[in-house]
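To keep things clear, I will list the structure first and then write my remarks on it.
Heads up, one of the protein chains got dropped from this complex, but the rest are sitting where they should.
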Amino acid sequence: MSTQQCPERGRIWFEALTGSDGVVECTPRSVRVADAALGGEQTRFIAVVPDTHNRFPRARQGEVGLDEACALAVHVRRAISADRHRARRPIVAIVDVASQAYGSCEELLGIHLACAAAADAYASARLAGHPVIALLVGKAMSGAFLAHGYQANRILALDGPEVMVHAMGKQAAARVTRRSVAELEGLGEKIAPMAYDIHSYARLGLLHKLIEGVNAEAPGQADVERVRAELLAAVVDVRASTPDLASRLASPAARQTRAASIEVRRRLAEQWDAA
Amino acid sequence: MEEIKLDYPARQAVLRRVHVGVVGSGDLEVLLEPSPDLRAHVLITTSVDGYGVIWKHVLDRFFERFEGAASIEINDFGATPGVVMLRLEQAAEALRS
Partner (left out) sequence: MNGAAARDGRRFLARSSFIEMAARERARAMLDADTFRELLGPFDRIKSPWLPLQGIVAQADDGVVLARGTLDGRPALVAAIESAYQGGSIGEVSGAKIAGALELALGDCKQGRPVLPLLLLETGGVRLQEANLGLAAIAEIHAAIIALRRHVPVVGVVAGTVGCFGGMSMAAALCSRLIVTRQARLGMNGPEVIEQEAGIAELDASDRALIWSLIGGEQRYAVGLADALLEDDAATIAAAVRDAFAQGLPQLERSAQVEHLVRRLACIDPLRPPDANTLRRLWGEGAVN
């Protein structure tokens, strides 16, 4: 099995941002956790990385599998309970996850619950007052992203061709919708939510910040400092606002592209109480 | 996808709104409500192109007996004429009950 196919960006950015400081021992090894400084404040950084020796064969390429989702839940919840009576440390999810693990064993063992436990932990951290930031450095796909990052107060993404968000991999999506990959790509150009690239995603208004001009593959010191500054700014922004996901509907891009999401909520509120 | 508009004379006011059906494979939904004038207006959106004549034929038959001044919206996902007529009659029946 070639390791070159494996997404390594999670590891690269985890090491770049933490300097391997404050590493927290973690099982499985595919989940990396560290408490490192961000603007002078202890911050919990969490990444899911490939491990070719993963005990679950379907989770060796950086997928979010049963153990990974479970470990995310454990380490987010440990930060919540440790900070119960003190300042809530920020939590940064470094996101490069190609998919959740696809396997019959995973289904039998309830990977949906494991992923839900991870999403629950992140959302609970957010509600407890931890600023939770998702930093997209590579793929943010489907259930894997729902488990690792999508419950964050703010989503930041590096600008680069390999940084993408989607509900299903291109090949599989083409098969399921009975279209060719080329047709799918053509549709993506016309219909923003169907596109894979991060620029199209930015048009949906869900991103807090698209960080341009950073080398996502091999970041230099200046790149890392730049990203650190953006993370810090996002933490400050979170602390000045409500712990829900309302900001995802408030941006100018959201008001345009997610107009229907806003309209649904507006009219629902009108009808909520009987006339 | 194709849109078809049809108009029919009416003799009776429609007083209620009725919804039946689902835009599922081989099925359709019908939204029937009072029309703003004394005519019936039908707006069909269908997934299958090129069947305008058949749609007109089915609706003509329905309006031989239905006299309500209704605005009817049909959202179709490849229903056969038989299913279309069934859903229209179901809507008319619901209007009476």
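A and B label the chains in the order they appear, each numbered from 1.
Assume contacts are C-beta pairs under 8 Å (C-beta built on N, C-alpha and C of every residue); 3 or more make two chains touch, one makes a residue touch a chain.
These numbers were taken from a predicted model, which means no experiment stands behind them.
J.: When the whole complex is taken into account, which chains on show are touched by the absent chain?
T.: Those shown chains that the absent chain touches are A, B.
J.: Check each of A:A37, A:A87 or A:L127 against the chain that is not shown and name the one that touches it.
T.: Of the candidates A:A37, A:A87 or A:L127, A:L127 is in touch with the missing chain.
J.: For the chain that's not shown, point to the residue among A:R44, A:H130 or A:H166 touching it.
T.: With A:R44, A:H130 or A:H166 as choices, the missing chain is touched by A:H166.
J.: Can you say which of A:L113, A:V181 or A:A250 touches the chain missing from this structure?
T.: Touches the omitted chain: A:L113.
J.: Over the whole complex, note the residues of chain B touching the chain we left out.
T.: Against the left-out chain, chain B lists 1, 17, 19, 22-25, 27, 29, 31, 33, 45-47, 73, 75-77.
J.: Which positions on chain A touch the chain that was left off?
T.: Those residues of chain A that touch the unshown chain are 55-58, 66-67, 70, 73-74, 77, 99-100, 102-117, 119-121, 123-124, 127, 142-143, 145-147, 150-151, 165-169, 172-173, 175-177, 187, 190-195, 201, 204, 206, 244-245, 248, 257-261, 263-265, 267-269, 271-272, 274.
Criterion: only the chains that are shown with their structure count from here on.
J.: Distance between chain A and chain B based on Cα centroids, please, to the nearest Å.
T.: Taking the mean C-alpha position of each chain, the two centres sit 46 Å apart.
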